[in-house]
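Handing you a structure now.
In this view, the complex is presented without one of its protein chains, the others remaining in place.
Order of writing sets the labels: A, B and C. Residues in every chain begin at 1.
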Amino acid sequence: MREKLAEIKAIEEDAKAQYTHTVNVCTAAGCLSSGAAQVKEALGKEVERSGLERWCQVKGVGCLGLCTAGPLVEVESQSAMYGHVTVEDTPAIVGGLNTKPVERLRVPTGTPFFLRQNRIVLENSGRIDPERIEEYIAAGGYSGLVTALTEMTPAQVIDEVTASGLRGRGGGGYPTGLKWTTVAKAPGPDKYVICNADEGDPGAFMDRSVLESDPHRVIEGMILAGYAVGASQGYVYVRAEYPLAIEHLKKAISQARRMGLLGRSVAETTFGFNIDIRLGAGAFVCGEETALIASIEGKRGQPRPRPPYPAEYGLWGKPTLINNVESFANIPPIIRNGGEWYASLGTEKSKGTKVFALAGAITNTGIIEVPMGTSLQEIVYEIGGGVPGGGRCKAVQTGGPSGGCIPDAYLDNPVDYDSLRSLGSIMGSGGMIVMDDSSCMVDVAKYFMEFCMTESCGKCVPCRVGTVQMYRLLDKISTGRATLEDLALLENLCDMVQNTSLCGLGQTAPNPVVSTLRYFRDEYIAHIEEKRCPAGVCKIHSSVAQTDSPSYAVAEVAQ
Amino acid sequence: MATNPRQSAVDPPSDDKRWRIVQAAMRRNGFRRDALIETLHAVQESFGYLDEESLRYVARSLRAPMSHVYGVSTFYHFFSLKPAGEHTCVVCTGTACYIKGAPGLLDAVGKEFHIGDGETTEDGKVSLLTARCLGSCGLAPAAVFDGQVAGKVNREAVVERLHAWQNGPAAVKASPESSPESEGSAVYA
Amino acid sequence: MNRGQVRIVTLKIDGKDVGARENETILEVARENGFDIPTLCHMEGLSDIGACRLCLVEVKGSNKLLTACVTTVQEGMEVTTHSPRLDSYRRMTVEMLFSERNHVCAVCVSNGHCDLQNLAVDVGLTHITVPYLYPKVSIDASHERFVLDHNRCVLCTRCVRVCDEIEGAHTWDLMGRGVKTRVITDLAEAWGDSESCTSCGKCVQVCPTGALFEKGKSVAEMTKRRTFLPYLTSMRNGDE
Partner (left out) sequence: MSRTILIDPVTRIEGHAKITIHLDDNGGVEDAFFHVTQFRGFEKLCEGRPFYEMPSLMARICGICPVSHLMASAKACDALLAVQIPEPAANLRRIMNLAQVVQSHALSFFHLASPDLLLGMDSDPTQRHIFGVAQNHPNLARDGIRLRQFGQQIIEWLGGKRIHPAWVVPGGVSEPLSAERRDQILATIPEARQIAIRTLDWFKTVMDDYREEIRTFANFPSLFMGLVNSEDNSLALYDGHIRIVDATGHIVADRLDPTDYPAYVEEAVEPWTYLKFPYYKPQGYPGGFYRVGPLARLNIIEKCGTPLADQEWAEFRSLERGAVLSSFHYHYARLIEILYGVERMEELLNTPDILSTHVRAYAQPNRSEGVGVSEAPRGTLMHHYRIDENGLIQTANLIIATGHNNMAMNRGVKQVARHFIHGEKIEEGMLNRVEAVIRTFDPCLSCSTHAMGKMPMDVQLIGPDGRVLDSVKRDA
């Protein structure tokens, strides 16, 4: 198999060498929605028209990162990146191939956005055609798998993962090596590997980007996991809202199967492994592992209490390893380069790099990958280019509905699992929403509570009813009808829902409220006492003078 | 009828060819009950929504309790038990889109067309839906018009697009061939 | 269930040393030893789902509260079943239930024989501090013998489980999600039209409130018989 991979690599390199120019068009979902497909087609026609087809290839590649400037086109030979490219621009780009890059379209690449990143998970994003396994192989893909299967025992694979210090990238930050060890040790012949690609956090699109741009990396990571823990079947649970990611994934799985990298005999060894795709259907709670398992089993996506953990009792009651897309995507380079290499990156307790999706009031929206420990300051102001128009960054929201808002004053903190937690937020899956002064923190908290309320599965009482009650209180505050008693009630509910809910969704649902109360309590007070919204977002009722104090009928509990 | 019910399907409710797609999805999964969600995806893809007849058929074919099938169908927001309008507009309500004005878009559609999330205009032309983050945060606020994602949309553009749908269906029906420019003028801010 | 050798473990509940079989849950052991832990979704003879969160207990060494009905005991475990914090959470949880639907004990068929009402008394819930949600929900009286009143449903799913696990009909299930979750029969049709319902009435008997009741019962007249359940369960399991 090693020879086969080498051969493919050689063929690919030869083919590429024939071309003087390679024009990469980002065809990930972000750029597609601003017309990348038409641009790619026009570039192809233009190349043909200019008779350059023998010297120039036009290639669809995965995410180039700077979504805000899409559609993005990169000419490798000229080290030129073009942004906001339209069909009209294509003759100029092709015309400039043998002369000079088209300056008016260029996106500067000497900026911190590109220079400060350290791309491991995203190493192939925007470089290879995600729909061709050959390009992944040519970029070194599957070599780690072959090495592991032929030269390492499953225990050694786990040792490397443990040595890397990799922690779950889905948000929890549980040590990946430890999880793998538990599943490997669990008794029984049937085990499963599940890739959680149900990226549901609003504002997070890292996993989508990885699946669209480099699906084989995830597949390779899963096969390695299967080998390490002794599973022969894997599932990718992916959101139905990501059609392009699903398409690329499907294609990648069938390519890997044809290549002998999936199936009864993976890479000509006795190890057999298969991967099937299971589609989500629009339920955020299915990101929770027990709910995800229920969903794969064809049931309502309702979580169950843990323990027992899926590592012991998972899919169909069998030991099951669940990691998210980014975690699996980190595995191939760890096996290829060794756990120690990975552990040399990042901070003491948070190793390696982390992919973030930058969005909101920030100049450079898009996908970035930075070493753990990079400060929020650097991410927001340098890599992200700050708030457009030079405005003030009021807060950064991390961790989605389970996370919190970190105010400007704390942005010099390094980004790692523990420091974010100490700030009252969480790493989450990596969505980062930057907010400026036009955002009202009460409104933001209400937004997330509305999210949790509608995404609550309804199984446990605190989450099912508590989120509704908290949402109503927030609504009352934001419309200027609340009293300080309501605020106290809200805080009580936060505490109760956090501590008594069945699963992570409920346990973390109050986080946005708690964190905004911690840093922006004055905004709550302004809504309550002064009946005004400092950011001018909330519509305060005109008749707020009459705070409604409904005489709640005493529950007729007594007989 | 079949000797082994596990291997053969229950007869579909009608001769409609689309049932074959549904049957194929079930067969691919060995008519196992756990393939319910996959099967419902196939039904929705083929028929646009899940009606009672199809739910009954799926329940019988997979030998799943009807209440279970109904419970699953209504748990996941992706499934719809009502037919959608001729055109659908999906407004993303992810965080980035929210802080960049998604509520205003919904508000504008609500005021102009009197429809809320999950509702269809009386003439059956336009359905409004919301999505929990399309992952197009870089282009917030984003909306999907008949399957085509549009970024950085504003209230006027959305209303204009929906009016065009209502007034001249054929003329503006989004097609993949339409150039980004013509689209841009209508939708992008 | 308990085939083969079962080890005995010792643990502390509220400071008292107790012995237990290793496959028992905290709830079972606590109840055997006379400790009271409130429950609502739990029902002896049915599977446990840990949904009502009333049986949460503190376990030394765990920073999270654990669900007594599904957590098995471990050697050396130190369990606290009552503390000011637990009591307060339980009271708030019951309060949430009262605020969720339209519970009016006074005119309820189950008044005086209601698990939810008893819980309110047990946890000391005297009044509701949160607003009632007042959902507009329907009542299904289409069945010849029974009535389903969504106003009083607490979504404990005892009916769903008894119908699935004991009767084997799986007539009941849940539809929707979150606070909009409702129990349904078949394709959310009228109960009286259900093809799968055997009219056995087990769902009615296990329902903790007046959500499911027999027709012809007037206020406070609906008492539930549940002794059949452990017997049926052990018969199903083939126990002695």
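To be clear about the criterion, contacts are C-beta pairs under 8 Å (C-beta built on N, C-alpha and C of every residue); 3 or more make two chains touch, one makes a residue touch a chain.
None of the values given here were measured: they were computed from a predicted structure.
In the whole complex the chain that is left out makes contact with C. Among the residues C:S138, C:T198, C:T223 or C:N237, only C:S138 touches the chain that is left out of the figure. Although one chain is not displayed, its contacts with subunit C can still be listed: residues 106-107, 109, 111, 138-139, 141-142, 147, 149, 192, 215-221.
Assume only the chains that are shown with their structure count from here on.
Chain contacts here are complete: no pair of chains fails to touch. In this assembly, the C-alpha centroid of subunit A lies 38 Å from the C-alpha centroid of subunit C.
With touch defined as above, residues shared between interfaces to two or more other chains in subunit B number as follows: 68, 71, 75. In subunit A, the residues touching two or more other chains are 283, 300, 455, 457.
Across the complex, subunit A is touched by residues 32-38, 40-41, 64, 68, 71-72, 75-79, 93-100, 131-140, 142, 148-151, 176, 179-181, 183-184 of subunit B. The touching residues of subunit B, counted against subunit C in their complex, run 52, 55-56, 65-71, 74-75. The residues of subunit A lying in touch with subunit C in their complex are 283, 300, 304-305, 307, 453-462, 464-469, 472, 489, 492-493, 496, 499-502, 550, 552-559.
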